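Presented below is the structure to which this report refers.
Shown here is a partial selection of chains from the complex, left in place.
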Amino acid sequence: MTKTAGCCQGCLHYVFDYETPKTLVIPSIRVGFVFRFTQFLVVLYVVGYVCVVQKAYQETDSVLSTVTTKVKGFAFTNTSDADPRFWDVADYVVPPQGGDSFFVLTNMVVTPQQTQSRCPEVGDNNSQQLLIHIHSGILTGLCENYSTTVKTCEVISWCPLEIDTKLPEHALLAAAENFTVLIKNSITYPKFNVHRRNILPHINSSYLKRCEFNRTTDPDCPIFRLKHIVSEAGEEFQDMAVKGGILGIIIDWSCDLDWWARKCNPQYSFRRLDNKNPANNVAPGFNFRFAKYYKTPDGEETRTLIKAYGIRFDVVVHGTAGKFGIVPTVVNLGAALTFLSLVPVVADWVMLTCMGKRDLYKKHKITHLNEVADTETVSDKLNVFTRDYQGLIFSIFPFSSRLFFCQTADKIHSF
Amino acid sequence: MTKTAGCCQGCLHYVFDYETPKTLVIPSIRVGFVFRFTQFLVVLYVVGYVCVVQKAYQETDSVLSTVTTKVKGFAFTNTSDADPRFWDVADYVVPPQGGDSFFVLTNMVVTPQQTQSRCPEVGDNNSQQLLIHIHSGILTGLCENYSTTVKTCEVISWCPLEIDTKLPEHALLAAAENFTVLIKNSITYPKFNVHRRNILPHINSSYLKRCEFNRTTDPDCPIFRLKHIVSEAGEEFQDMAVKGGILGIIIDWSCDLDWWARKCNPQYSFRRLDNKNPANNVAPGFNFRFAKYYKTPDGEETRTLIKAYGIRFDVVVHGTAGKFGIVPTVVNLGAALTFLSLVPVVADWVMLTCMGKRDLYKKHKITHLNEVADTETVSDKLNVFTRDYQGLIFSIFPFSSRLFFCQTADKIHSF
């Protein structure tokens, strides 16, 4: 029994005996100040930069978004090329269903009454040459007079062929600049179960019926005048309307969901997304072809081909929400504490390298084991500082550094 | 040569001599228990919370998704307003191509036989007033009798004008609630090169031909009845069908790709995404206008304008995949080890502050350097605990804390 009890006590002592380093207190204000000041710098970095500026204690989540858009406005065109015509939303918005990308028609080349038949390819009357790089139909093998001066080849195609060089120089629907668009955007941060809408809670219906977005006076109004959007993106609507383009309506939902912050409002910005520079570009602007299909009374299919130029508005929603999270906090705190635990290395280095009484400190701090004599001797000149992080310090301070860094300290000390 | 050999040996000793702290073993079960218990708490946090709950050892990736949708069903409408009509998918789904957002028409205001012409604006027969907030065409300057009681102004527009106050109170395509939609969703986590489909490998074709999603009985069937979707979102289909709305079909692909977990199945949920609350809203529900264009036998263009109300279903795919990664593991392990290295600070503090034999421990652990006499003296009362993390401890435990925290310990000790 005594043996067992002794064993138990041994075990207990093995597990619960507490081993702690022996320490030496150096009564040097100078070394202490270096130590405290370095500590202060690390704490300052952690509190100031990591926590306040970078908010590294937060978990993050990406936004999920739904967008509805509704364009309003109408226009009347009366040009020499075509009949007078009234345009409303159903005519100029493609696709009509109002998703996060909508196209507003501003200019077009219309080729009406096309049928499946044969016709000569389009020639260039000015150069009086047959300029056919890419054929616009299936060659029949015949060639005929396109005009009195140009002879072109006959093709099977939708005839008559489109002549898209006849694009109006001034946008046909120049009035589109006064159209407005209502953008409804509802977002979710699934990790935090947060739902928000760009129509903020404090906005009432009557305000929404008459407001218009303005960065200074109405920053929360979700109704945007197209001209305003384009001009905020640094472009001229009438220039852009001729050949078309792509305009990003960027909604930034960066949110700080900590209970003491609770900032989660949309920020609108506008940017042209396509390339204006003609140098390394092809097919500048934005256009596409679509057709309306009809049937003649005798059952033949005809179509009106429209090469539509206009501005595609892409509503781009992005954002990151941050909220206090245990894991990132612990990771960043851990990193900070590691740097705090480096502070003694710096202080030891200063103490054992730069101080006047360095030999005294060395003697008391560091003991040398003499393996042969089984005795301890005080530190010699060579082993001067704590080696825990020596590998690291090596790469930062070369050995000769003492000569340069510590001379000032020595001089100060010698006063 | 002897000199060189000596130098070499010196160098060798400089690089390879090993400096280790001198330690003192305290045979106090109480201090040891504090030390071990604090260690245990840190390990518990790391293993339990960081690894098991938060899976912080994982690298993550965001999902890339492709969605195909195909609606099935037909309806027959026979109301007093319009001719009896049969509706199939080509009639009521917009756009037809079945992407991740599809609109099912449930109600509408149809304005047939519109032509480019002149007509009086729509007046309000009830209030017998000219209520024109926004003109619906280009004013010609003339005004005429809209009805026997109301006089309105003439406009150039698509005439006759739409009277959208005549929206049916009961949804025209009420039968749409029985339509079904097949959703095919294939996802990729590019970082892990993982591809998945929402039609799971164990599901066979014959099951797919007859199944219907049900959270309890058929949770893996990708065919959804529209009524079921809407009711799971907490809405009533027939209410929603009148004015329209937006319904999110949310597919959550959160995956744990560790080889011992291998969980990667879709979770479906449903949520109404637009705002029902009329207080801070404008244009509630969901509708848009589109037109079908015709030509009369004499070549004049006419159109049928449809103001379509209905439910837009948005398939929202989100998710994060996690898989064991070296870097996050090392970072979290590093943070945990840092906290383990804090444990001695706590144990030292307890040992030198709360224990009855604190002065004895202090005497043996801490030596004071007397710079003048070049002697070491044992610790005085003031310097009582390890200063490594003192800056940190200061902010947590004020100095007077000993008076409050340790009295209990003293009392226990005094028994």
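Each chain gets a letter, A and B, in the order it is written, and its residues are counted from 1.
One rule holds for everything that comes next: a contact is a pair of C-beta atoms (placed from the backbone, for glycine too) under 8 Å apart; a residue touches a chain by one contact, two chains touch by 3 or more.
Only a predicted model underlies this, so the values are computations on that prediction, with no experimental measurement involved.
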| Number of identical chains in the whole complex, 2 of which are shown? | 3
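FYI, only the chains that are shown with their structure count from here on.
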| query | Per the centroid of Cα atoms for each chain, what is the distance between chain A and chain B, given in Å? | reply | 18
| remark: Listed in rising order, chain B residues that touch chain A in their complex are 10, 13-14, 17-19, 21-29, 31-33, 35-36, 49-50, 54, 56, 62, 94-95, 101, 103, 116, 134, 136-138, 156-158, 246, 248, 250, 252, 273-275, 278-283, 286, 288-291, 293-295, 297, 303, 305, 312, 314, 316, 318, 331-332, 334-339, 341-342, 344, 347-348, 351, 364-371, 374, 376, 379, 383, 386, 388-389, 391-392
| request: Using the touch definition up top, name the residues of chain A that touch chain B in the complex. | output: 12-13, 15-28, 36, 39-40, 43, 62, 64, 66, 68, 70, 72, 74, 76, 83-86, 88-91, 95-99, 182, 184, 186, 190, 197, 199-205, 208-209, 292, 294, 297, 302, 326-327, 330-331, 333-335, 337-338, 340-341, 344, 357, 360-361, 364, 366-367, 382-383, 386-388
